[in-house]
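Structure provided below as structure tokens; questions to follow.
What you see is the complex with one protein chain gone and the rest in place.
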Amino acid sequence: MTTTHLIRAVETVDGTRTDVLVRDGVVVELGSGLSATGAEVIDADGLLALPGLVDLHTHLREPGGEGAETVLTGSRAAAAGGFTAVNAMANSSPVADTAGVVEQVQALGERAGYVTVRPIGAVTQGLEGRRLSEIGAMARSRAAVRVFSDDGHCVSDPLLMRRALEYVKGFGGVVAQHAQEPRLTEGAQMNEGALSAELGLGGWPAVAEESIIARDVLLADHVGARLHVCHVSTAGSVEVVRWAKARGIDVTAEVTPHHLLLTEDLVSSYDSRYKVNPPLRLAEDVEALRAALADGTIDIVATDHAPHTSEAKHCEWDAAANGMVGLESALSVVHRTMVETGLIGWADVARVLSVAPARIGQVEGHGRPLAVGEPAELTLYDRGVSRTFGTEHLAGRSRNSPFLGHTLPGQVVTTLHQGYATVRDGLVVDEREIADRAARVAAAAVLAAPEPAGAP
Amino acid sequence: MKHLLSTADLGRDDALRILDVAEDMADVSTRQVKKLPTLRGTTVVNLFYEDSTRTRISFEAAAKRLSADVINFAAKGSSVSKGESLKDTAQTLAAMGADGIVIRHPASGAPRVLADSGWVDAGIVNAGDGTHEHPTQALLDAFTMRRRVHGDASRGRDLDGLEVLIVGDILHSRVARSNAWLLRTLGAHVTVVAPPTLLPVDVSRLGVDVHYDLDEAIARVRPDVVMMLRIQQERMAEAFFPNAREYARSWGLGAARFRSLPPAALVMHPGPMNRGLEIGDDAADSPRSTVREQVGNGVAVRMAVLYLTLAGDREDSL
Partner (left out) sequence: MSTRTVLSQADITRALTRISHEVLESNRGPDGLVVLGIPTRGVVLAERIGAQLSSISGVAVPTGSVDVTMYRDDLRRNPTRASQPTRLPDGGIDGATVVLVDDVLYSGRTIRAALDALSALGRPRAVRLAVLVDRGHRELPIRADFVGKNLPTSAAERIFVRLHGVDDDELVAIEGGADS
């Protein structure tokens, strides 16, 4: 039995105000002046209803990296940021290159209960870039993997990338490429340019990303496959993707929140909070990425949430790990960089943070319109507040956020998932309560399932 | 000054102060008692993550001439090679009561991270970080140039109008960077000469002119100082230039090229030299070569740096 929620007077992304009645995780009524006995009432006057956000690019670190994050803690971070589904990258330890590992990650996500966890499978065994992993087994497993990525590493061998693009076609999947030519980025530490020359840090030239994207879109075209490009970071990459789309090539692209706001100048302090792969770039790149997100050349925002322990970050730059956490701040950063600047409206926010990622990643039941009969995966967001982002706003296990101390707009007030609230009054709900509710939802699903064919 | 981490951040007044105090420190080594009591009771730690006997000995001599206690810490590796982390080492040194830490580290920015970290309260002196800076080398080079140009009237003078050529692996050279910024601050004009593979793609933040051809650079610039940088063996394996012979022929200061220099031009080299590669005997052994006095000046300059970072109340920051 799940709670009935009555959301009062919430604003939708098309500007209308409505009440929303949710029962058993489904939107059952819309209108004004609704009432329902026994319903938990949420006063949403002044709040915006977004479809639950869907992240196509998250690192949950489990199995193997539990010191930085687990599926549970990462799910909490996601819920805090207004997400109801995340795709978990495959660079765990062991790597998610078999059905066993992806099913384990999915099960951990179900048990935690905060978000739908959709595991991503590795393209190559062990992420070594030599042999294809058991893509078919992962696609047919309980985890039903549809997105495959060696993220962290580039599938740089052109022949292998061709084979991967072709092979996943057979399973209705997509390859998500981390575009980084390894030979051009040996010893790279930051964007290559005048600043890297000054700071004495190895350069990561834009061409190392652009040349791989250029090659991959041509390969995708040649073999008739879908391609997704992770964390686009340069103006040149944007131009390549734009050219490819104009030719009708089936390519989608993502940008991270940090690449929409931060530039390489931050590296001058050698504070490794700003160390990330691909690196922070120039103001011109930030502008081009924002414009591309606005005009659809870049399809979605994906966080590349990359938690790291304090030992991995509090050291000299060269030795520090790459990555930033981003689930909790993503919506606010998009609000600041894209909505406050007038580049996009809230309906576009819903598209780039929920609808389109759900479509690209084939995440069923998420990114759906607000309509009767649709699953009630919802985020209620207060656009009117402003906060100084601090560690108290982080809900995962790690603290490596580049936004600490920044003034960011907006706050997630309530997140609804599977018929229960995972965030209530801006606070993440206790994990035992969520685990309990999730277990009940799972049990109810088993009971409601049809008899298997041939059963006595 | 609380720390000396870079010359890029060193203003003209502070730079001149270091050079002027170094003049007095140089006098000390001409006296009967080559010692000052100034840093008595202070502990200076040489934290060297890279082998460098010459620089370490220079700092050790400087510290001892100021009566400081010196501890040499030859650190193996960093977090990357699973040795003790920089943080743990720093906290160990703090617990041992280090007042000053002279650090040489293969990671650019490591001295800055150490100074900003709060792990240790000591004054930090950068003895070379990755390919970023080597401020005391630049200071002793400037001191050497100033002495050769202005002699006993050096005190208070800068290097206004001096034309300096720096030749070699600019891309990987912390000596080149530190010199570029300091010389510019002191009024000199710097031109770098190297094959394009050994130059950063964008040098705009170094404030230098660029030439690929050394003979052309010598003819156009008419340098007062030519500084030759050492070519490291590893570079030859990494496709930066075809081989040693071609490098020496195009960018080495051999006999003929040495003769084409303006008659008063100084020849400098941070050492150790690859004779026959970047510099020939004629240049290295001529009276215009400052290589040996650069070593002596190094101790005086490092004494000045240690005095200015460690002797005072250290409330004033750079």
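Per-chain residue numbering starts at 1, and chain names A and B are given in the order in which the chains are listed.
Keep in mind that, in the parts below, a residue touches a chain if its C-beta (ideal position, glycine included) is under 8 Å from a C-beta of that chain, and two chains touch if they have at least 3 such contacts.
As the structure is a prediction and not an experimental result, all values here were calculated from the model.
Student: The complex has one chain that is not drawn here; which of the drawn chains does it touch?
Tutor: B
Student: Which one touches the absent chain: B:Arg17, B:Arg148 or B:Arg288?
Tutor: In the complete complex, the chain left out is touched by residue B:Arg17.
Student: Please pick, from B:Arg12, B:Arg54, B:Arg155 or B:Arg245, the residue that touches the omitted chain in the full complex.
Tutor: B:Arg155
Student: By the contact criterion defined above, which parts of chain B meet the unshown chain? Give residue numbers in ascending order.
Tutor: 1, 17, 20-21, 23-25, 27, 31-33, 35-38, 66, 155, 307-308, 311-313, 315-316
Simple rule for what comes next: only the chains that are shown with their structure count from here on.
Student: List the centre-to-centre spacing of chain A and chain B in whole Å, with centres computed as mean CA coordinates.
Tutor: 47
Student: Where on chain B does chain A make contact in their complex?
Tutor: Against chain A, chain B makes touches at 8, 78-80, 85-87, 105-110, 112-113, 116-117, 129-133, 174, 177, 200-206.
Student: Note which residues of chain A are touching chain B in the complex, please.
Tutor: Contact set of chain A toward chain B: 189, 192-201, 203, 205, 269-272, 311, 314-319.
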